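Left out: one protein chain. Kept in place: all the others.
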């Protein structure tokens, strides 16, 4: 109010934190959950995750959430439901089946914040349908989960949401000027949380690693919450995207872990010491048999990895004719003379160069 | 035991501070503590009076020399 006093104008300059999108990939592998039946039943895990989702939405009004199930045969959207979901249409046609009845009664409960209730209903509804439509044959067919597909869908959804957010926000985009020197993070802050129960996913090595690198480029952290099993590539994914990796030992406290380690978004994590893994398993899977290898063969042209030299020394990916050099020979003993050390080393490497071969 | 004194911290550039010190020199009614070259603590009830005085002095000292403003009046 006063001509000389700038105090009032100094305040209120800080904007609210930017909204964040939480993308949860829920591993619904029936085999793995069956093993957890005694320690953490599926229903209890879902209840905990719902509280966690509500907590995320409570933090900021504009926060968004999306949930996808990585099932044994396919990845299925749980929330938001795809608009073109034909089964959804069927459902409303058949009218008031049990679920729809509970839906309405639940929504008019005045003790529940309506957005929370809406998500809960939608999520549980989709989950029930997913479980209903899973046949025994599906379960028998595989014991794994479609993690790679789910990750790809997550990334495309995040990309779409980011663009949509920038579009709506463009109108209010302030004019950048020379006087503004703040380089604040703008736009939607997205992150992925994978709740994983399945074991090794070696046969999906390539698509998982591709999505990991895509996430790294998009600066989307891929948080991993491991309830059971151990997956090399998810460890690497969390490490590459600088995200949280937790392998739970005590499954009873899963909600506390969710609240403490996974709820803080990128903004809050700047101020916190984030739990990360001490040791990362950096092993890769070979392209030929999808098995995790310690030492393998790398194609010098396309960098494909093989556990044994491919047949006829032709790379399976790029079909280059490779030479194996004198692989398998015992290393030649080069007499060591301190003065001539350098030359000896030179000789060694020049011999190895033309032959694409082992690491 | 440390002492706590209620007051208003004023952050200014040295030129304005010089003006404030000048005003205070008349009857020492404003400044509680002179902290450093751009910080002062003044009495809480005197803030608005002080601001008024500074406004007056600045208005007298600074003659508006803005080609924009001068030109604008003439070109309509």
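In this document, chain identifiers A and B correspond to the written order of the chains, with residue numbering beginning at 1 in each.
As a working rule, a residue touches a chain if its C-beta (ideal position, glycine included) is under 8 Å from a C-beta of that chain, and two chains touch if they have at least 3 such contacts.
What we mean here is this: contacts and distances are computed from a predicted model.
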item: Per UniProt record, name of the chain withheld from view ["Proteasome 26S subunit", "UBC core domain-containing protein", "RNA polymerase II transcription factor B subunit 2" or "Cytochrome c oxidase subunit 2"]; value: "RNA polymerase II transcription factor B subunit 2"
item: Chains still shown that are in contact with the chain withheld from the display; value: A, B
item: Contacting the left-out chain in the complete assembly, out of A:35, A:141, A:163 or A:272; value: A:272
item: Hidden partner chain, residues of chain B it touches; value: 1-13, 16, 32-33, 35-36, 39, 41, 44, 47, 51, 54, 58, 64, 66, 68-69, 72, 76
item: Touch list for chain A against the chain that is not drawn; value: 1-13, 15-19, 51, 54-55, 58-62, 107-114, 116-117, 120, 168-169, 171-172, 174-179, 255-256, 259-260, 263-264, 267-268, 270-273
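The rule is simple: only the chains that are shown with their structure count from here on.
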item: Chain centre separation in whole Å, for chain B relative to chain A (CA means); value: 57
